[in-house]
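Only a single protein chain was left out; the remaining protein chains are all shown in position.
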Amino acid sequence: MLRFIVRRLLQLIPILLGLSLLLFAWLRALPGGPAQAALGERATPAKIAEYNETFGLNESIVVQYLKFLGRAVQLDFGTSTRTGRPVLDEFLDRFPGTIELTVAALVFAIVIGIPLGYVAARRHGGVVDNTAIIASLLGVTIPVFFLAYLLRLLFAVQLGWLPGSGRQDVRIDATHITNFYVLDGLLTREFDASWDAVLHLVLPGIALGTIPLAIIVRITRAAVLDVVNEDYVRTANAKGLSTSVVRRRHVVRNALLPVSTTIGLQTGLLLSGAVLTETVFAFGGVGSALRQAISDRDYSLLQGFILILAVVYVLVNLLVDISYGLLDPRVRTR
Amino acid sequence: MDQAPGDPLLRVEGLQVHFPIKRGVLFDRTVGHVKAVDGVDLSVQRGTTYGLVGESGCGKSTLGRAILRLSEPTAGRVWFDGVDVASLKGEPLRQIRRRMQMVFQDPLGSLDPRQNVESLLAEPLRAHGLGGDKAAISTRLRELLDAVGLPTAALRRYPHEFSGGQRQRIGIARAITVEPDLLIADEPVSALDVSVQAQVLNLLEELQGRLGLTYLVIAHDLAVVRHISDVVGVMYLGSLVEQAPAEELYSSPLHPYTRSLMSAVPVPDPEVEDHRERILLAGDLPSPANPPSGCRFHTRCPWRQETRCDDEVPLLREITLTPTGAGALGATPAAVRPAVGGPHLVSCHWVEEIHDGRLQPKSPEEVAASQGVSIASGDTGHGTDPLIAGVDEPVGFH
Amino acid sequence: LASCASSDRDESGDTSAESGGGTFVFGAAGDPTMFDPAFATDGESFRVTRQIYEGLLTNEEGSADLAPALAESYEVSDDGLAYTFSLREGVTFHDGTEFDADAVCFNFDRQYNFTGLAASPAASEYWQNNFGGFASTPDVPSLYAGCEATDPSTAVITLTQTTSRFPAVLALPSFAIQSPAALEQYAADELGGNGDALTYTEYALEHPTGTGPFKFESWDQGNSEVRIVRNDDYWGDPSGVQEIVFRSIPDGNTRRQELQAGSIDGYDLVAPADYQELEDGGFQVLPREPFNILYLGINGGNVPGTSANPALKDIRVRQALAHAIDRDTVVSSLLPEGAEAAIEFVPPTVDGWTEDVTRYDYDPAKARDLLTQAGALNTTLRFYYPTDVSRPYLPDPAAMFEVISKNLTDAGFTIEPVSLPWNPDYLDAVQAGQADVHLLGWTGDYNDAYNFIGTFFADAGGGKAKAEFGGFSSPEVFTALAAGDAEPDVDARGPLYEQANKAIMDYLPAIPISHSPNALVVAEDVQGLVPSPLSAEDFSPVTVG
Amino acid sequence: MTVTTPRPGAGRRDRIDELAARAGQLSDGDGGESLLRSAVRRLRRNPVAILGAVIVVAFLLVALFAPLLAPRDPYAQSLLSEVRQGSIPGSRDGYLLGVDQLGRDVLSRLLYGSRQSLLIGVVSTVLGAVLGMALGILAGGLGGKVDTVVMRFVDILLSIPGLLMAISISVLLGASQLSLMIAIAVTQVPVFARLLRGSMLVQRDSDYALAARALGVRRRRIVFGHVLPNSLSPVIVQATLSLATAIIEAAALSFLGLGDPDISRPEWGAMLASAQSVLSIRPELAIYPALCIIVVALGFTLLGEALREALDPKFRR
């Protein structure tokens, strides 16, 4: 197992190298190149020349790339054009929010998705099943930002049940230690702050969780249908085991294998910045920062964020792989 | 091997096929080999049938494929009609493939599901520039179908519309389209129902008689092999342990493995079943990646001796013995066709002693005990690459 | 200082009891960059620094006129070059240090003496736009001659030439007075350039120190929240709320819904479409008097390295453009109530506005005629418009683009749309003369016509106007503008500017479209927020509840 | 099969032989049914497929005949003068669904919008599929080093989440309809490449490919004549599903301001994005295009799922 992990980690190296090369090339291919991207509206030919001189852009492209890589390895992803802060700091400021949101979305998707998928499979062909299928199809076809607006219009504005933006009511002067607001509230025993942060996660969590929900329902349903027809379930029944043991030990346990992979993949996707959802909910996470960077043409921030997020994504996928190995003895005991 | 009288159509010398087992932290290193075929010598005379038997995973298919160069041999030579197939490349190889054809185990899987029978059969003709114009091809196809007993109406149908036996007929028809000399049949009937199995076996025999084909028939079913072979080779873990003319092999199997194999095959006859001696083997086939030292069979052999067996690889040597009823089976020496002779070859250190009854077999329990824990070969599970697994889901935009 | 940074809710509860308490949450449209106004350029940063700092002068509440602030009064020498300010006494900075004339001079000298990155256009844009060069750049003329603290409460600032800008610029947040002690302590001038952009100083990010009614408390960048708290030692009326939080909510709909949901108390840049709904919902929409101009910029095509449509050099084509635009419909349908069609580039409230300019009424047929005469029927115009932005004069650029583009098509132009994100791409492109025609506007900094028309159409050097207008050269326009700028007597400038306006509308270097109010909105229980035409609201009188 | 009564006097075996011939399928009759045709037959019997196909065809027809169907010029701001901030004229004579915030007929814009939306969907999917398949064929057909290199490249593309990739491409190319389509296409490229390659690898190792090799069929013919055609099913399914995603993605990119700069051109995504500003006063303006997007995407998804089932060997026969 350890060997497998090390191997997978090492296999990441070429991917990450390629990725950095791609993003390096991307910045260079932008109209006007990196100097223009960095200087933006202040760029004059003289300034650009000076900039190129300062940052070694007159050197050979290989040297430039190596330097870029060298900085990236030391976690120096440059500075944001707009704020002038190191990209990494910007990222770290916002990532906790995105993680909280991702967790909220996943909780929503899993808590509803797995039971729904299971029930749909048990009632294969029935009303619940058809409803679940249609709902899951709608889940993937409804534009997320539209759903987000609808949710907010209904629950925040019309009904006023839930907060419709941000991560925490600003009137709660909460102390922030880790930047995970829910956690911070617990740590500082400001439970109202925690609860408020949780409430703020509800609507964006639902909006963001819709696609994973739809996919989890579908995968769970398919997996349960597959497993139910497996020979070993028949064997279990032939052994006269009680229904609950058959379901728990033989059906659900095996059906959850593909579902867990799916959840892992979705985690990767969600962590890579829920650009649309965070924007609509003015949620202080990575996604809204990306959105801002697009409109500000903050290329260095975009480059850095995309690089970091891709690494996060790849690492999460690796974790998924490893956890799959842990879950499935066929892989684990190899 | 220098025993070949006349001129064998196919001669295999020291053939080895090793599949590397790759593993490694960053770069795949070869950490070992699956010795699927590990030094096989055999020759097949023109117009005869050579039957190859052995348990699953012993390397039969790999040997067949290596002869056709569908797998790359690691070492050894394959002489086909005087040409070393193992050294051919490119166009000459393609050309010689016309003369050596293959019939596969899974009749459906070996037929392109998108082609109808007509284009399936015409393809080899076109590939080799045979058959001439359209009309000629069409006539030829009709002849072929007739030869394998299918109606002309079959031409426009697709493989999935046939029954298993009919598919196998198509497979055979396709193999003989290009008028090959050698036909390698890998488990040609094992996927078929018994009733259909017999039809196909009969067809194969009939075609051999009509077209003068040479067969190398691979099967795990000893009865099937016996039924159609002139010479039979028994494989165990990548090498031949015994080879003899069919009748002789069945009347007096010499290698302990062959003996137990034969005793394990059930015969649909209560009289035989009730009275025959069973030699049960201990444990399972060892992994070809890590074959036992010395005699490959020693881990399961009821006659295993303290000396030689564990460390000395037995040679495949010629034995001449008079059958003394050692074989448990009442033989029916019905020589229907001129017996294709050949020596009786066995690779066992103790053949003579066993044959004479000087050595007595041990029970499986004793064998297992003497070997310690029996060697289990596990199936390998598979990991899912999340990147692959993810792709057929819609790309979610959040 | 440490006590400033850490606020304790329980403690501050006492003080709020006597002088009004609570928190006012304001929805801003974007994040500030930092809080050293000398380096700031954007409205969101200024909105915050205005509450923390004060300048020598300020604007009168609800108007663009000047009013005393840290300077109680000033006198101008006869030649218009020396300004003597008598300063308010007993004022302290948030760090407890004394405000005096030395502090004033320290601030002006500080900016004049910027070097290196601080002197780069990226950093000190307002200084360079208003005062010109630095001590270190003798080849770039500077308006600033020096500052002298004649006594602790008197500071004299001398200029190198007369200008219509002075002293109005002193009300700009960039020239507010900051604590010399804090500036030095936190090395406020030592900008860094790391990798690819400027990095701001600890001062600008964490320790902005002024004299204003609010003290800086914290800036949560991840969550886009700036917190300022009441300055209990403020010399003037104490602020109505204990704390103000500026929350950045870029999306206009979200801002509205958040107000409706009660999580914020007010916000800026209200979409005109929402006025009615908000008012119906009991919210107070506070329109700012229009102090802006939206225009269709025209590229006359004299900028090297760009390729504008040459047809635009023809006055008839420009006139056709002017006649093609249906200003009245634009104003009634796209802009909020109170907007008006523009006949020239200054708003009617500004001295120098005149009715007496050439008018171009909506007349598509005439436009088509003019085009035909010019032989330019169906000529293709690359029409630039910005995305991702809402400006006071241009609440919905896309809609504006669509309508005007349709107007132009109807009149016989062919339109090739180009959209770019506002900052920096769009501004860069149009200011470099990339567009044939484009949408842009201006909100005045202070009440002087030159701030509008001079900014656009003055000679930008070499006898050519700015690249944005294709570097056109019109001696009539240039001389008329220069005359106005050089006139030290405020009252005498009016007629001169009227001349300039007429010349401009005859030459038509761009087409004025509208002056439009924009609005803030606050909840029903918010009092005391007075909208400023300059968007320079003072939040200290605000009370909640 | 009908129950036949015996013919008196028929020979001893005749009747049985006849039966045997009839039971054995090969007697005669019309030609065989290819997999594709039987897939189509199964599709035709599948109500889900029919629903999907009806939706898709209906929208295609609308797109094709938009000029005939649309009651008005979708560009004409005919009621602009009646539009006030905060009030937009609703449904009335000649304007079935009312007008948008610029006084244009919503129905006509929706009808014309189907053209742009479907165009974006189709072009980007085709582009993505073609590029992806080219990579897939290269990897799956040549194998070895080429395979490794191509697949590493695909891995790298896959390591950037879809939306970020689309954003990067749009930013790089600048806003235009073409760059929108390219951006969406690029996100699809690795998906198709992997899918086709995986499927080709399976087919390449299949017995029939081996059989073809044993028959001496040339490699090019094996790859293009056997392996590729048999590998296409999942690609076809994916393409159908991708059409749905492409339309949704286009809306998302429009929302982010990375869409077509010619915003007056009717396109559902852009209509939806721009209607957000009047959501509270005229929610229909957002709901109509959103519904169009959802329904079309649903149509393609249903069709894709049905295709997947029809082409799946598990369901054959």
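Note that the chains take the letters A, B, C and D in the order they are written out, and that residue 1 is the start of every chain.
The criterion applied here is as follows: a residue touches a chain if its C-beta (ideal position, glycine included) is under 8 Å from a C-beta of that chain, and two chains touch if they have at least 3 such contacts.
Keep this in mind: contacts and distances are computed from a predicted model.
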Protein name, per the UniProt record, of whichever chain is missing from view ("Nitrogen regulatory protein P-II", "ABC transporter ATP-binding protein", "Succinate dehydrogenase iron-sulfur subunit" or "Pyruvate synthase subunit PorB"): "ABC transporter ATP-binding protein"
Which residue of A:Asp129, A:Asp169, A:Glu278 or A:Asp328 touches the chain not shown here: A:Asp328
Given B:Thr177, B:Thr214 or B:Ser260, the one touching the chain that is not displayed: B:Ser260
Contact partner of the left-out chain, one of B:Tyr50, B:Tyr158 or B:Tyr250: B:Tyr250
Hidden partner chain, touching residue among A:Leu9, A:Leu199 or A:Leu257: A:Leu257
Residues of chain B (touch criterion as defined above) contacting the omitted chain: 55-56, 146, 149-151, 163-166, 193-199, 201-203, 205-206, 220-224, 226-230, 246-247, 250, 260-274, 278, 280-281, 283-285, 329-337, 364, 368, 373-374, 376-381
Interface with the undisplayed chain - residues on chain A: 125, 230-232, 234-243, 245, 249-250, 253-254, 257, 327-330, 333
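As a working rule, only the chains that are shown with their structure count from here on.
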Rounded Å distance between chain B and chain C, as computed from the means of their C-alpha atoms: 88
Between chain D and chain B, distance of the C-alpha-averaged centres to the nearest whole Å: 47
Chain centre separation (chain A, chain B; CA means) in Å: 53
Numbers and ranges of chain D residues touching at least 2 other chains: 155, 162-163, 174, 244, 248, 252, 257, 276, 279-280
Residues of chain C touching at least two other chains: 253, 387-388, 421
Interfacial residue positions of chain C with respect to chain D in the complex: 252-253, 256, 271-277, 329, 332-337, 387-388, 396, 398-399, 401-403, 405-406, 417-421
Chain A-facing residues of chain D, complex: 152-153, 155-156, 159-164, 167-168, 171-172, 174, 244, 248, 251-252, 255-258, 269, 272, 276, 279-280, 283, 286, 290, 293-294, 297-298, 301-302
Sites on chain B touched by chain D in the complex: 65, 68, 70, 94-95, 97-98, 100-102, 104-106, 109-117, 123-124, 127-128, 150-151, 153-154, 156-158, 160-162, 166, 171, 174-175, 178, 387-388, 390-392, 394-398
